[in-house]
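Missing here is one protein chain; the remaining ones are kept as they sit in the complex.
All chains are identified by letter, namely A and B, in their written order; residue positions are counted from 1 within each chain.
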Amino acid sequence: MLNQTPLLGQERFVAPAVETEHPLAADVDTSQPPESQWKQAWKSLRTSWIFWASSILLLIVLVVVLFPGLFTSVDPRAADLSRSLEGPQPGHIFGFDRQGYDVFARTIHGARASVVIGLLTTLIVTIIGLFTGAIAAFFGGWVDTIISRLADIFFAIPLLLAAIVGLSALNNVWPNRGYWGGVLAVVFALAAFGWPQLTRIARGAVMEIKNLEFVDAARSLGSSKWRNLFTHIIPNALPPVIVTATVSLGVYIVAEATLSFLGIGLPPSVVSWGNDIAAAQPQVRSGDNLHVLFFPAGALALTVLSFMLLGDAVRDALDPKARK
Amino acid sequence: MQSKRMFKYVAALSIAALAFTACGGGEGEEAGGTAEGEAVIHAHGTEPQNPLIPTNTNEVGGGHIVDQIFAGLVSYNTDGSTELEVAESIESEDNLTWTITLKDGWTFSDGSPVTANSFVDAWNYGADPENAQLSAYFFNPIEGTDQEGNSTEGDTLSGLEVIDDLTFEVTLKEPAADFPDRLGYSAYFPLPEVAFEDMEAFGEKPISNGPYVLEEWNHDVEAVLSKNPDYEGNRTPENDGLVFKFYTDPDAAYTDIQSGVLDITYQVPPSAISTFQDDASVQAFAEPGSVNATITIPNYLEHFEDGEEGQLRRAAISKAIDREAITSTIFDDTRTPSTDFSSPLMPDYSEDIEGAEVLEFDAEEAQELWAQADEINEFTGTFELSYNADGAGNREWVEAVTNQLRENLEIDVEPNAFATFAEFRELITNREIDTAFRTGWQPDYPSVYNYIAPVFGTGAGANDGDYSNPDFDELLSQAASAEDDGQRAEILADAQAILMEDLPAIPLWNQDAVAIAAEGVEGVQVNWQNQPDYYLVTK
Partner (left out) sequence: MWRYIVRRLLQTIPVVLGSTLLIYALVFLQPGDPIVALFGEKPVSEAARAQLEAQYNLDQPFLIQWLLFLKGALVGDFGISYSGQPVADLIARTLPVTFQLAFMAMIIEAILGVIAGFYAGIRRGKIFDSTMLIVSLIVIAIPIFVLGFALQLIFGVQLQWVPPTVGSNTTFTNLLLPAVVLGLVSFAYVLRLTRTSVIENLTADHVRTARAHGVSDSLVNRRHVLRNSLIPVVTFLGADLGTLMAGAVVTEGIFNINGIGNLAYQAILRGENPTVVSVVTIMVLIYVVASLLVDLLYAALDPRIRYA
């Protein structure tokens, strides 16, 4: 292709000095088998400050999710209407919302439902999507056709509408679900119609790399089809999947907020960032008392940020060429 | 070369988008350019959910329009008092058989006269179950209908008889002294002869006899109403026409008021509830209103059966709710705590009803009453309050009420949300709901009687809690045949005293009648139905 058209800048044939250090062949240790790709990835992860920063953030989020009582002793559902919408103050550093709830306690206790919804949905969706997508692209033919069309059936129904209808159908067959039931129902509704997005991304990525040289090389070296899929293709198809998944994680947490705003997400008895953001929406018009919006939304943003950064770091580590 | 091809794709897509929007724009301008004029009022409406047939209109979207384009036998003034409109006289010796005489000279907008048949045929149509009209219930008092107001035999009601062109006779099942007051409701509006030829087409573009006529119903966008030049009734329009612009989100309507695109709305969105009265870009009107909110605890719930325990618990719940705190914070004073089962706006409202102190907040006494009930039968489990989440603002107050009950009665209390009104109502109607639930009443005609008879009378249509008390029923029928208004008000106050004791529903508050208008709009008056009187609005 390069030879077909004269290229601008070709006359100034000066290659930029890209120095790639070539390890001396003698330095290569052949007594040990080569390290697995995962091991190498971990090695490079360890040196990434982004990885550590986001991991620490996520660890904090995880502790908040598991042990909210460590951070606040205030009952997130204790309402004092006489303190409605009071601003941040000593002892109540995030202030009060319209119902007179302590916003700090709500933000801490709201983490559980929101993070579980985001994480669990993403996990389910990624696992299903990655494998169905990879298998479809790798085997092609009728396998691809069946998986792709099945994905189409679910994905053709737009996520938000599907979640609305799915959730109210769940109400019918599964009423009075309680806290975890409420959370799981939202997870099911989002995952049931969300997985094909990842299937498509994974399929596209696998299609792109399955004909690349190193895959051919592995195949010619006698690597089995399945082995090939798991050791070479899936790891290399991961980057776009990880990126989509980390963005989706945030989108799912926010989808819960939207569903709650429309009145069909989590029941009001479940404390969640989404429920609180939905309840805070009216404050936007006057711009007064925005603290009721700022704290749950901020907590959500921070959580999404740490997942996105972690996703970035993992992606880098998995890409052998990006390694330094 | 490949890369050029790529950029061509993008360019082609952008051009397609522009072309697409360009033709869209052309259409939009055409649609928007109707019935403009200085004195035409643009009001907030919602897309009618049913064809514009008076007997088939039971929601605000269609109701707004139908009320403006039709005139009934009587009309309501802003304060709720009744005035004869198409009727010359409505008379009865025994409150059972009513002779209605029409004024001569009324016509529909197609020129055809308004006759006794216009009313009788319309009512027969409305009551005929074959037509499945949504407001059939209003014919329930008339002889020849079943409990739901549908005719029992054929397509004509035995209680309706045409005497001559301008006279007809109505026979009721039971005496009702306030029958004339009911006749301003939209279900009783007349229909022209042409309507019965093709009701479907009529519902799209009704021919009517009211202050306005419908020029155009541009679905999902607006309804354009122009002044009816032949109208000579009580509600002469001060403006040159009305345009109801349709919104699905009251927030968008409020935003349009702020920017002057819309002249008037009857709804305060939650985002403006605390600021609209001080918002310099709009005019706000708020007065006590007629729509009330209540909690119904069905008597089939354990611990809430008829009898002493149920009475004690209902009273305890009522006294454990600090209505004032909720109306001032959650609603920013756009609700007024209830003092009875109706509204202070009603002409027969009574200030001192025996036992009304049960509506006053007293946490200690509430606990005491609850403890007394516990002595009869210990309460365990959770008390739940159900609501439909698709109604704006329900969640906020239900959450506040349940918080107060949890705090003040020291029991488990939870809000219980249903996604849609359809789901919520189905369970209530089938008596399958196993929790307390929110209820409310908007009067069909201005009288305390209308707040309690259809809601708490034995077997009445909206008696969701299956309340039944023979003493109360007796007072209702006495009120229905009372000699004068004063006597009737007294009887109704006695009937409410019984309700205060039994609390078949727990009154919470009345929604204030609110209107928000753009700058420069004048003549805004909110009527007893919590609606602005659109015909008086000018700018």
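Please note the rule applied: a contact is a pair of C-beta atoms (placed from the backbone, for glycine too) under 8 Å apart; a residue touches a chain by one contact, two chains touch by 3 or more.
None of the values given here were measured: they were computed from a predicted structure.
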Exercise. Of A:78, A:160 or A:218, which sits in contact with the chain we cannot see?
Worked result: A:160
Problem set entry | Residue among B:232, B:365, B:423 or B:466 that touches the chain left out of view | B:423
For this session: Can you list, in ascending order, the chain A residues touching the missing chain?
Result: 2, 7-10, 12-16, 18, 145, 149-150, 152-162, 164-166, 168-169, 171-173, 196-197, 200-201, 203-205, 207-208, 211, 239-240, 243-244, 246-247, 250-251, 254, 257-258, 261-262, 274, 277-278, 280-281, 284-285, 293, 297, 300-301, 304-305, 308, 312, 315-316, 319, 321-322
Exercise. Which residues does chain B use to touch the chain missing from this display?
Worked result: 2-3, 5-6, 9-10, 13-14, 16-18, 20-22, 24-25, 27-29, 31-32, 47-51, 58-59, 129-137, 146-150, 200, 203-204, 218-222, 245-249, 251-253, 255-256, 258-259, 261, 271, 390, 418-426, 429, 441, 461-462
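What we mean here is this: only the chains that are shown with their structure count from here on.
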For this session: Please compute the C-alpha centroid of chain A, do the same for chain B, then give the distance between them in whole Å.
Result: 47
Problem set entry | Interface residues, chain B side, partner chain A - complex | 1-2, 251, 254, 269-275, 322, 325-326, 329-330, 389-390, 395-396, 398-400, 403-404, 406-407, 414-420, 423
Problem set entry | Residues of chain A defined as touching chain B within the complex | 1, 4-5, 77-79, 81-82, 84-85, 98-100, 167-168, 171, 263-264, 267-269, 279, 281-286, 288
